[in-house]
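Single-structure report; data block below.
One chain of protein is taken out of this complex; the other chains stay put.
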Amino acid sequence: MSISEDAAGGGAGSIARPRLEASSPRYGEKLIRALLGLCALVSVATTLAIVISLLVPTIGFFGEVPFVDFLFGTDWAPTFADATFGVLPIVIGTLTVTFWALVVAIPVGLLSAIYLAEYAPSRVRRTIKPVLEVLEGVPTVAIGLFALYFLRPLFEDVLPFLPWSGPFSVGVAGFAVGLMIVPLVASVADDAMRAVPSGLRQGAYALGAGKMTVSLRVVLPAAISGVVAAFVLATSRAIGETMVVLLAAGATPQMTFPWQVTESVQTMTAFIGTTATGDIATGTITYDTIFAVGALLFVMTLIMNMFAIRLVRRFREVYE
Amino acid sequence: MEDGGGRGLAQRIEVAEPGADVSWTGEKVFELRDVGVTYSGTQAVKGVSADFFSKEITALIGPSGCGKSTLLRCLNRMNDLIPGAEVEGELRYHGEDLYGPKVDPVQVRKLIGMVFQKPNPFPKSIFDNVAFGPRVLGLDNVEDRVRTALEGAALWGEVSRRLDDNAYGMSGGQQQRLCIARALAVNPDVILMDEPCSALDPISTGKIEDLMLDLKEDYSIVIVTHNMQQAARVSDRTAFLIVELDADEENRWGRMVEYDVTEKIFTNPSDQRTEDYVTGKVG
Partner (left out) sequence: MSPVSGGPAGRTRLATAGARAATVGALAGNGRRDRFAGAAFLALLLLALTVALTGLASLLIWAAIEGAPRLNIGLFTEGPSSLSPETAGYRTAILGTVYVIGGVIALIVPLGVGAAVYLEQFADRSRWWNRFIELNIQNLAGVPSIVFGILGLAFIVRGPFSLGFVAAAASMTLALLVLPTVILASREAIRAVPPSISEGSMALGATRWQTVRRQVLPAALPGILTGVILAVARAIGEAAPLLMVGAVTFVTVDPSFFEGGYSTLPVQIYNYATRPQEVFQVLAAAGVIVMLVVLLAMNSFAIWLRNRYEREW
């Protein structure tokens, strides 16, 4: 066995004094490590950039508009000559859409999840789960289109007694958003319930309990933090949705009650989407309004997401 | 060699023929002085002092939890890969401090190879498995090295016609010999083996033990094994470690009790604890 030409500098012969120092300074390795670290820092930079890009104009905004007027005012007309900046109408718009979305998504999503986790034979589950995953990827503009041109007429046909007028309806938009987030609720809740150890189920079955009882009174409570996480994620998603509401909910900021489903409303996201595409000059108060609303939106979803992350982490640790 | 019947040995253990060169003045490959390891503050093994000799097979035996594998991993700086692991004491390799400030662990591992308990071939072909080391180290003549290594691991005959097959198609014993060949291909000085046969059937075990005795001519070998008979069969010297508890019985760590020529450890040990272990009185 030829030994002498080894890069190792030694070999299977007797070694007088082995070379243990690095054969080369290996700058390449250090450089690569630094580059990879930079890639990871991009995420931090992104968050920082989001915060800064929201914060600076928002501070400018609140220099001109009192905080209380903004948060509690009910007159939203920032793009008009005689501008008013009470944000409540568009917040209510967002919350109403979200409300109806959850009314649809939570029962449908949760019940589907219970079926998939507890009842479905494995072949059925193996087919349906990927289908749900693909459905989760339907682009929001398509859903908005569907809501505007199919659901809206359909709803008017099915519920003719409601005061329909115009193509926009917060109820229809909310329904569409709800349909859109059903796969999300279903898959997160399903994961949470599957993580419950089978020992708990087997014990209940052995005592003679039926499937419904086991699902609702043993598995569901045990998986509760994951299920709640699913709801919180769904809420966050509904709050942040833009295209569906742009197409189906309208652009009329008004204070409506949740049951006024046929009204047209404007959500926070719709406001941002509409206003920012117009020709607004930088530095004007109207421009800053976009960022103020954006900041409010960001804070709302941030709180929900942090809550959801903690819940998910908790349900993962208990059963691992 | 006397039958140790008078000492109450439970069974007759076959010991390797004592050679004439089992002396204490040969070339030392490792010198350990008061070596210990802690993992994030928890002591795993402590106070090990011994000299391992070149071109010999040294066995580390003892009950589970006594830190044999931890100690083995010190010898090629594999403990560096575990966050929170710290090595104390002095460890010399051919006289050089293995943990000196300028020492590069990557360089160390080129000289001191390792074979693991569960065979871990790469998800590549047989050839690429063995060739990985030479390629990564920038050695030339890769094909010759692969062949030599496979011959050295007594595997060449079985695989020479199917070098491009995926390594995962081999049996457990073959995979382990492949891992040995992989280690041989970079031409190390020492080969460390961490319970190399514990996941294998007796026939494969026998083949690998024969292989070890062949390899001893060119490499120094340190092997951890929980199989006493194996240690007795193949090793020249054996170190026996136990689990020690502290005063309140709250912490435990490994400690070396006795280290001597294999024949002596198994037929006439100096320490009562060693005798209890090798006669099977304690697990």
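We call the chains A and B, going by the order they appear; numbering starts again at 1 in every chain.
Assume contacts are C-beta pairs under 8 Å (C-beta built on N, C-alpha and C of every residue); 3 or more make two chains touch, one makes a residue touch a chain.
The model shown is predicted, which means the values in this text are computed figures rather than measured ones.
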Which of B:118, B:226, B:252 or B:273 contacts the chain that the document leaves out: B:118
Candidate in contact with the missing chain, chosen from A:112, A:169 or A:264: A:112
Touch criterion as defined above, residue of A:25, A:137 or A:160 at the omitted chain: A:137
Missing-chain contacts mapped onto chain B: 76, 78, 81, 83-84, 106-107, 109-110, 113-114, 116, 118, 120-123, 132-133, 136-137, 179, 182-183, 186
Residues in chain A touching the chain absent from view: 8, 26, 28-29, 32-33, 35-44, 46-47, 49-50, 53-54, 57, 107-112, 114-116, 119, 128, 130-135, 137-146, 148-150, 179-180, 182-183, 186, 200, 203-204, 207-214, 216-218, 220-222, 224-225, 228, 233, 236, 239-243, 246-247, 269, 272-273, 276-277, 282, 290-291, 294, 297-298, 301-302, 304-306, 308-309, 311, 314, 318
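One rule holds for everything that comes next: only the chains that are shown with their structure count from here on.
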Length of the line joining the C-alpha centres of chain A and chain B, rounded to whole Å: 53
Chain B residues touching chain A - in the complex, by the definition given at the top: 27, 54, 93-96, 98, 100, 102-104, 106-108, 110-111, 137-140, 148, 152, 186-189, 218-219
Interface residues, chain A side, partner chain B - complex: 1, 3, 5-8, 10-12, 14-23
